[in-house]
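Data first, discussion second: the structure below is written as structure tokens.
A single protein chain has been removed from this complex, and every other one stays in its place.
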Amino acid sequence: MTYDFELKMKVRDYECDLQGIVNNANYQHYTEHCRHEFLLSHDISFSAMHEQGIDAVVARITIDYKVPLRSGDEFAVRLRLERDGIKYVFFQDIYRLADEKLVAKARVDTVCMLNGRLMKSCPELDAKLQDILSR
Amino acid sequence: MTYDFELKMKVRDYECDLQGIVNNANYQHYTEHCRHEFLLSHDISFSAMHEQGIDAVVARITIDYKVPLRSGDEFAVRLRLERDGIKYVFFQDIYRLADEKLVAKARVDTVCMLNGRLMKSCPELDAKLQDILSR
Amino acid sequence: MTYDFELKMKVRDYECDLQGIVNNANYQHYTEHCRHEFLLSHDISFSAMHEQGIDAVVARITIDYKVPLRSGDEFAVRLRLERDGIKYVFFQDIYRLADEKLVAKARVDTVCMLNGRLMKSCPELDAKLQDILSR
Partner (left out) sequence: MTYDFELKMKVRDYECDLQGIVNNANYQHYTEHCRHEFLLSHDISFSAMHEQGIDAVVARITIDYKVPLRSGDEFAVRLRLERDGIKYVFFQDIYRLADEKLVAKARVDTVCMLNGRLMKSCPELDAKLQDILSR
């Protein structure tokens, strides 16, 4: 897969649970942070959008867990964005940097809401991500 | 769906993010806590299993987000367990208690590992959850 | 100490870190949730106050950690509120329920802000917590 964005991060020990591996929910945090940084890199602020009444929300998430991350691991979250009807679909794969092993594969279907109502399209995303979405 | 277990909980304000709703990753926490309480109700301790070298791990999770939970909301996580090959599949639905509205639907595929190796079956789960798994 | 409020909770496994004990920061979450439930029990909503531009914020927190909580532990957070100048000071002690052992002692100094400005007093807290604050 060709990715549109990459964010490098490092495991923080408090993200590990009593099994000594990163707790499952934290991978979801990693993908969220990566999406928001991707949006920021295209001059789209998640929190500024929220203040204008527009919220990009996750409608569905699927995560396949392959290999767990552990204390000290460095990793990259790589992201590819595609449009599917009213959905903005983020394909996000997490790789452990030491050996490029695939850690987790996520598919995140998001939609935009305007003051709580589903939008067919989000003008700000469409304008600023035009190159990617028209691909 | 007929459920095998229910856990009632209440939103904690720190679980809400800047959109004023419970952050997506916390629903995953809710489902995890519900699974562990379900196991405990059948005398299976997740942390005791870990100390014996057996870890039940999530191989795949899918969550459909329907309606967000907010500050003050009380909710129930309802769980049904089914066996599918080597997988123990948890169907977990979250309902808002005030109006029984469906908040989120999760399917959590778990497998058991013995000292890091995939097990075809987990004897402890099979023994203690026999009634449910042989249904 | 005589307490004004008690909230009973149970450790959730995801709150434990790789040391197998509840991560330190989660005790702060427990005290926050207890404060908000205490306020709600006096008909004060933290999130509703926020929407009116009033934020109760923590100016200083001190936590003494005595005995760690572990997977499966049930505990109570007990709270006493006192006024000290412009500060609303919450004394919050956490006890393990199995043996009433003191787990942690916290002192949380909070102040109220109106649209980002420090308030000398918060009328809503003063009115609804009059019995406690005038003690």
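All chains are identified by letter, namely A, B and C, in their written order; residue positions are counted from 1 within each chain.
Please note the rule applied: a residue touches a chain if its C-beta (ideal position, glycine included) is under 8 Å from a C-beta of that chain, and two chains touch if they have at least 3 such contacts.
All values reported here derive from a predicted model rather than from experimental measurement.
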item	value
Hidden partner chain, residues of subunit C it touches	18-19, 23-26, 28-29, 32, 47, 50, 55, 57-65, 68
Where the missing chain touches subunit B, by residue	13-14, 16-18, 20, 23, 25, 71
Missing-partner contacts on subunit A, residue numbers	12-14, 16, 20, 29, 32-33, 36, 40, 45-47, 70-72
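Assume only the chains that are shown with their structure count from here on.
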item	value
Where subunit A and subunit B are represented by their mean Cα positions, the distance between them in whole Å	23
Shared-contact residues (touching 2 or more other chains) in subunit B	29, 32, 47
